[in-house]
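This structure is in structure tokens; I'll ask about it shortly.
One protein chain omitted, others in place.
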Amino acid sequence: MFAEWLFYVFSVLSVLGAVGLVLFRHPMSGAMSLIVTMISLAGLYALLSAKLIFVLQLIVYAGAIMSLILFIIMFLNIQTSDLPEEKGKLYFLAGGVVLLLPIASFLIKVVKSLPGSEATIVGKGFGGVKEVGLVLFQDWLLPFEIVSILLLVSLIGAVVLAGKRRVGK
Amino acid sequence: MIQHYLILSIILFCLGILGVISRRNVFTVFMSIELMLNAANLAFITFSRLHLSMDGQVLALLVMAVAAAEAALALAVVILLHKHKGNLDTNVFSLLKG
Partner (left out) sequence: MEHTAAYLGLIPLLPLTGALVIGLLYMFTCTTNPLPEKLYGALACVGPLLSFFLALVVFFHLKGLPPEERFLVHNAYTWFAVGDLHINMGFLADPLSALMLLFVTLIGSLIHIYSVGYMAEDKNYGKFFCYMNLFLGAMLILVLGSGPVVMFVGWEGVGLCSYLLISYFSEDTNNVLAGNKAFIVNRIGDLGFVLGMSVLFWAIGASGFDYLSLRANAHNLTPAIGITVCLLLFVGATGKSAQIPLYVWLPDAMAGPTPVSALIHAATMVTAGVYMVARFSFIYAHFPIAGSVVAWVGILTALLAAIFGMFQKDIKKILAYSTVSQLGYMFAAVGVTAYSAGIFHVFTHAFFKALLFLGAGSVIYALHHQQDIWKMGGLKDKLPRTYWTMLIGALALSGVPPFSGFFSKDEILFSALATGHTGIWFIGVLVAGMTAYYTFRMIFLVFHGAPRDKEAFDHAHEPPAVMTIPLVILAVGAAFAGVLNLPAIFGGSLNVSQWLEPSLVEHHGHASIWLEIMAMLASIGVVACGVYIAYKKFGQGAEEPVFTGFAKIGYYKFYVDEIYNAVFVQPYKGFGSIISRFLEPKVTDSGVKLSSWLYQKAGTAFKALQVGYVRIYALYMIIGLSLMSLFLSQTIN
């Protein structure tokens, strides 16, 4: 019962955060509300017994990636006057909602047809570091290695793109 | 009960799409994409719980890694664009126009 209660709190928070992201004019506010969404998502992961992912969501997503984004926003020193004027935003929002309703309703229909199960917390032996690590390094070794290469490539790419260039070359 | 998680994931995903198509601020668009990735992650983990298999969690892990890589590159591109155009409006970048 308590878990269910928690689920509703977290889901309302995350939806509010997402709506805030879409509606706030300044990206700093948007980033702050996105952090709200991410932290509530971390809570939901915990409710789903994914302990490792819960931790990683907090550390990597809400921590590292979001602070990187915030850092860049501050680095560029964005003033309100720098922001683009978004005159047709409301029309786009309304049109978007109209377009997304069929998609959402279709997907919800699909989800409803799935076999349900109670979201009780599973105890030991599920979603911990050891268990996920075993699965990761046994069944998912190749994708894991590929992702490591991907990270390396994006690292180099970021350096090449954003790095300073010598004049005249 | 477990479907509620999935419905939440759908709602978040749709909000992400809404952000991408309605906003002109590069950062907001970028964060909306992150939101969509998170929604997908939620679906993965829900399914992992549903089937009591940890493959979904591993996938969520991989998505996080990809998101990190994407963030690094995308922010580099944003800095570059800001340097060149001095602007964060996506409508400024319209080289695809025929």
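As written, the chain order gives the labels A and B, with residue 1 at the start of each chain.
Throughout what follows, a residue touches a chain if its C-beta (ideal position, glycine included) is under 8 Å from a C-beta of that chain, and two chains touch if they have at least 3 such contacts.
The structure presented is a predicted model; accordingly, all values stated were derived computationally and were not measured.
Engineer: With respect to the chain omitted from the figure, which of B:Ile7, B:Ile21 or B:Leu81 is a touching residue?
Structural biologist: The missing chain is touched by B:Ile21.
Engineer: Using the document's definition of touch, tell me which of A:Met28, A:Leu99 or A:Leu150 contacts the absent chain.
Structural biologist: Selected residue, touching the omitted chain: A:Leu99.
Engineer: Any idea which of B:Val29, B:Leu42, B:Val58 or B:Leu88 touches the chain not displayed?
Structural biologist: That would be B:Val29, which touches the missing chain.
Engineer: Provide the residue numbers of subunit A that touch the chain removed from this figure.
Structural biologist: Output for subunit A: 96, 99-100, 102-103, 105-107, 109-110, 113.
Engineer: Residues on subunit B that touch the omitted chain in the whole complex?
Structural biologist: So the residues of subunit B touching the missing chain come out as 17, 20-24, 29, 90-91, 93-98.
We take it that only the chains that are shown with their structure count from here on.
Engineer: Using the touch definition from the top, list the residues of subunit B that touch subunit A in their complex.
Structural biologist: 1-8, 10-12, 14-19, 21-25, 27-28, 30-32, 34-35, 38, 41-42, 45-46, 48-50, 52, 54-55, 57-58, 60-62, 64-73, 75-80, 82, 87-91
Engineer: For subunit A, which residues are in contact with subunit B within the complex?
Structural biologist: Against subunit B, the touching part of subunit A is residues 4, 7, 11, 14-15, 18-19, 21-22, 24-25, 27, 30-31, 34, 37-38, 41, 44-45, 48-50, 52-53, 56-57, 60-61, 64-65, 68-69, 72-73, 75-76, 78, 82-84, 86, 89, 92-93, 96-97, 100, 103-104, 107-108, 111-112, 114, 116-119, 122, 126-127, 131-132, 135-136, 139-140, 143-144, 147, 150-151, 153-155, 157-159, 161-162.
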